[in-house]
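In this view, the complex is presented without one of its protein chains, the others remaining in place.
Lettered A and B in written order, each chain numbered from 1.
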Amino acid sequence: MTKAKRKRLIYNLVTFGLVIGAFIILENMIAAKAISRSLKGQLVPICAWIIMAVSLNLVIGFSGELSLGHAGFMSIGAYTGAVVSGWLVAAFDMQDPILRLVLTILAGGILAGIFGVLIGIPVLRLRGDYLAIVTLAFGEIIRNLVNVLYIGTADGNLHFAFLNKEMPANVTMLVDGAKGAVKIKPISTFEVGFVLILITLLVVLNLVNSRAGRAIQATRDNRIAAESMGVSVTKYKMMAFVTAAVLAGMAGALYGLNSSTVVPTQFTFNQSINVLVFVVLGGLGNVLGSIISATFLTVLPEVLREFADYRMLVYAVVLILVMIFTNNPTTRAIADRLFAPVKKLFHKDRRETAGGGDVK
Amino acid sequence: MTQKKKHRSDTKMVPVPSHSIVPERDVNEIPVMETRHLGIEFGGLKAVDDFNLTIGKTEIAGLIGPNGAGKTTVFNLLTKVYEPTSGAVLVNGQDLHGMSIVQASRLGIARTFQNIRLFDKMTVEENVRIGLHNQIKYDMFTGILRLPRYWKQEKHQHKRAMELLDIFGMQDLADETAGSLPYGAQRRLEIVRALATDPKLLLLDEPAAGMNPHETEELMENIAKIRDQFQIAILLIEHDMSLVMGVCEGICVLNFGKIIAKGTADEIQANPAVIEAYLGKKKEG
Partner (left out) sequence: MIFLDNLINGLSLGSIYAIIALGYTMVYGIARMLNFAHGDVIMVGAYIAFCGLQYWGLPPVLAFVVAMLFCTCLGITIEGLAYRPLRQATSLAVLITAIGMSYLLQNIALMIWGANPKSFPTTFINGSSIRLGQLNISTAAIITILANVVIMVGLTLFTSRTKLGKAMRCVSEDRGAAELMGINVNRTISLTFAIGSALAAIAGILLCSSYPILQPTTGSMPGIKAFTAAVFGGIGSIPGAMLGGILLGVIEIFGKAYISTELGDAIVFAVLIIVLLVKPAGLLGKPMREKV
């Protein structure tokens, strides 16, 4: 096994190990009732945000395109989840919540994926900041359209209306325009969320270390060189974009079915930005970092609830300071010097193991 | 316009090497690459004009000329980075008209870049593996699900990448990040990566730039070795005349976008037009 391969294996093992370990600890805490009510309520959203962050990292960190509309895909998933779940009950009287949840998550992923293809075709023709602004525009369009969407069930059939609410008399509304998706029966569970995280990790980490994933990274590092090597840039950018959209749609369905209502204002541009912050703070291309920062930054506001008035202020200041300190050459040099002894230790350690291992 | 159309229709015929630099070589075979009246204009400026060149199957040819003569533009035309405004490029008799960079690459053109364009954040081996991209066939789901085909192909790919890196003795660097390599090694890696695409024609854009005389000499031997081992044609742009004269069987001199001379090293060295292009007009008296 080569050095690079081993490094990657260790990284993947640590990533999976941490997620699984955290899950086991939390499950035990839930069983022992050693977990606060508010934290318990946060478990499913944390899962959803982790999936959002990891999937966005695929687009930004690995394919190198800035997407500012990721929450749009999440909202598609959330709405699809609410509708499909309501429809499954109304039309087929499906009561098993887990089966229903799995089916709705799949539906959410598929629909978000279809939108990912439709949006990706125009978006990926653009570059850099223009691409970013168009993803932002699409996110806003999705939010706007959902705002005037009406879906209801009557006699087991789905009824759609757009802009005007024309529904049969005996209708049960599932999506009610600006009021959002209403009367959802919350069926999301932490366990399903955990499995979804594992699937996300499996998809993203395995994809990245495969032929397609390398092609995706090549298009990020140097577009023209990748094309000259016979790598179709559009195809692989699209692959990353759509995969991320599918995962975001699944996360959306999970998130939407965790509460009784979903409103369009939950998925604004600001929400896309939040996920972007998870990704950037966790490190571009660093999946484990995305997981940690998504978890930390989702839990933190809850912990700081007593400082509700100041928490966003503090968050803003910390965000600015972290960005400056990690990106300014001077502060970086200072930090490097401070951590030099630690790094030296680590390096020496690594060299020794490398010497003992099978380098060739 | 009509003239261009007419020209396009006759490119469908089997081309005859008409402007080969070294006529006696590979004369009976379809040339690997042939350009016919190739030209491109940027806003009225003819950057390359009436460029005719034929390269035989295992020929090493040089493209030289003063700075700004349009050499790299020729490479960009051959690899479809630019669409020519006149004329045609034929690869193994096939017209590249309307093709993309990717399609040109799949027909067997590979290149290196004057300003190095490696995949900086990826390892050396991964860079080579991108070169192997189109020879390794498994789809996205095989990769995600790690089906047996994935393991088999990855193993094969690794072996092939190592063989290719061995050309320049770079196996030890396989796990380094490409962007962290020293300059000379980066240039060599670009050549390895281009070779990985299994090309029929390799375009080298100033491969010896920034190398010391010793390294240049080594590179010269390696270029010849690559041609013999892979049986491919090579076209190189270079300012180092010792390399060009030493390794190229045919040389083409470009000035202000036009070919001013073609021939063997000796012929070029004796050509007054070439001397004038490089040194300026000799003042009478």
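FYI, contacts are C-beta pairs under 8 Å (C-beta built on N, C-alpha and C of every residue); 3 or more make two chains touch, one makes a residue touch a chain.
Keep in mind it's a predicted model, so treat the numbers as computed, not measured.
Across B:51, B:113, B:150 or B:168, the residue that sits in touch with the chain not pictured is B:113.
Within the full complex, the residue among B:35, B:54 or B:72 touching the omitted chain is B:72. Counting the whole complex, the residues of chain A in touch with the unshown chain are 60, 66, 122, 125-127, 129-130, 132-134, 136-138, 140-141, 144-145, 147-148, 163, 224, 269, 273, 276-277, 280, 284, 309, 312-313, 315-317, 319-320, 323-324, 326-331.
Here is the rule we use: only the chains that are shown with their structure count from here on.
Remark: chain B residues 79, 81, 100-102, 105-106, 110-111, 113, 117-123, 125-126, 129-131, 133-134, 136, 138-140, 142-146, 150, 153-154, 157, 174-175, 193-194, 196-197 touch chain A in the complex. Against chain B, in their complex, chain A makes its touches with residues 2-4, 202-203, 206-207, 209-215, 217-218, 220-222, 224-233, 239, 285.
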